[in-house]
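Pasting in a structure now, in structure tokens, and then I'll have a few things to ask.
With one protein chain withheld, the remaining protein chains of the complex are depicted in position.
Moving on, here comes chain A:
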């Protein structure tokens, strides 16, 4: 007999969010041209969104058959499990750094933005001290700049702050 795996913390909520997103997508697809003709511009988007709605519903049904994320149940222990297994603090901190980097890259420019991100990221993940983080990030930044900007002539963000 197959033993179903344990549901991951937050998996049920994620399934419901996917279903909601799919339903919204279907409504938007319907608005393109409705059911006016079987060769209209909205037919295929509706078919894709319809497939998403059905499969998201099947995913939710599958989730319900799985064993719960924790033996004790309770929203609090599931939330704790979510921040241990799916989005632990270290991952969340790094994601925050990535979001900050990508949102400010156009403003700070490649050299400053990537330099700060590499220093922050390497210091956070590699954990060998500030000096080591600074040296590794500087060397990496120089290597990327030489290879992509100077050798391959790739256009890098100049940064609006310094223009």
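Keep in mind that, in the parts below, a contact is a pair of C-beta atoms (placed from the backbone, for glycine too) under 8 Å apart; a residue touches a chain by one contact, two chains touch by 3 or more; residues count from 1.
We adopt the following convention: contacts and distances are computed from a predicted model.
Asks: Consult the UniProt record of the chain that does not appear here and report its protein name from "3-(3-hydroxy-phenyl)propionate hydroxylase", "Tripartite tricarboxylate transporter permease", "Glycolate oxidase" or "Sulfate transport system ATP-binding protein".
Replies: UniProt protein name of the non-displayed chain: "Tripartite tricarboxylate transporter permease".
Asks: Considering the whole complex, which of A:91, A:138 or A:161 touches the chain not shown?
Replies: A:91
Asks: Given that one chain is not shown, which residue among A:23, A:59, A:112 or A:134 touches it?
Replies: A:59
Asks: By the contact criterion defined above, which parts of chain A meet the unshown chain? Give residue numbers in ascending order.
Replies: 8, 10-11, 14-15, 18, 22, 25, 28-29, 32-33, 37-45, 48-49, 51-52, 54-56, 58-59, 62, 86, 88, 90-91, 94-95, 98-99, 101-103, 105-106, 110, 114, 117-118, 121-122, 125-127, 136-137, 140, 144, 148, 152-157
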